[in-house]
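With one protein chain removed, the remaining protein chains of the complex are shown where they sit.
Then we have subunit A:
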Amino acid sequence: MLSFIARRTAAGAALLFVISFLSYMLLSIPDMDVGRQLLGQGASQDLVDARNAALGLDRPVLAQYLDWLAHAVRGDFGTSWFSGEDVTRAIANRLPVTVSLMVGVTLVTAVLSFLLGVWAGVRRGAIDRFVQVFAVVGYALPGFLVTLVIVLVFAVHLRWFPAIGYVGLTESFGGWLSTVTLPIAALSVGSVAGVSQQVRGSVIDVMRQDYVRTLRARGLPPWRIVFRHVLRNASAPALAVLGMQFVGMLGGAVLVEQIFGLPGIGSMTVNYTTRGDIPVIMALVMFSVVGVIMINLVVDILIGWLNPKARIA
């Protein structure tokens, strides 16, 4: 297991390096004239050139990248070109918001979709049809529509939750919970729909296996068959889907953070990318890649732990 983790970590580091290089090159292709953007259309060309030189943008792109890399490996992501704030600090301020959402959505999705999926797969009949319809509708509804309806109903009309803003977990737990509940609910609709369908399918497959029939014939209580034997075998594909959902959630987070006015990584990514703030974008890319690598690692370890057959692969 340890060598597996070591191998995956080494591969992750290599991936990180390749992605950082490609991202930096891609970001440098558009001819942005950062100095001009910073100083406005009224500034003289001399001032613009001086600002570009001060930012090191008059050097070849490769030199800029190596300079960035040398600082980044030491954990120094520099300062934002546009706001002058320390990039690491800026991301650290916003990371808890997005992480709250992602972890919250993953927990809600895991619990609800396993409950619904197992229930539908085992009982079939009406509940199965309900889960199927919910899955199709939940998947088909555009995320922004679900989010807007949720805000209108639960925040603007019923006033159960705040419509916008974020309270840190350390500031007040109740405040934090009230500000993340609606965003988590909005993001969960689609992912519960997707994962519950996956769980249902796997459960039905496993239930048809001979060993389940044998267990039934031996008179084991149904709940024991489901939770001890069926779920263990059915959960691997569902976990893989859940991991993918987690990774893909950053895209959904952008939208939800904008509608709820949450100061998270998603809205930050959009705001800084359109301005071409390379130090911030690069740091965001690195954080995301590390996040994805870690999630994949955790999912693989979990699957291996649940199902020894997977360990060999």
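Following the convention adopted for this analysis, a contact is a pair of C-beta atoms (placed from the backbone, for glycine too) under 8 Å apart; a residue touches a chain by one contact, two chains touch by 3 or more; residues count from 1.
Keep this in mind: contacts and distances are computed from a predicted model.
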Not counting the visible chains, the remaining one has a UniProt entry; which protein name from "Glycine cleavage system H protein", "Acetolactate synthase small subunit", "Ribosome-dependent ATPase" or "Peptide ABC transporter substrate-binding protein" does it give? "Peptide ABC transporter substrate-binding protein"
Can you work out which residue in A:L55, A:L69 or A:A163 touches the chain that's missing from view? A:A163
Using the touch definition from the top, which of A:V111, A:L145 or A:V298 touches the missing chain? A:V111
Check the options A:R123, A:R228 or A:K309 and report the residue that touches the missing chain. A:R123
Touch with the omitted chain, as defined above, among A:A53, A:A70, A:V270 or A:M294: A:V270
Suppose we count only contacts with the excluded chain; which residues of subunit A make the list? 30-33, 36-43, 47-48, 50-51, 82-85, 90, 93-94, 111-112, 115-116, 119, 123, 127, 148, 151, 155-156, 159-167, 171-175, 177-179, 181, 223, 258-261, 263, 267-268, 270-271, 274-276
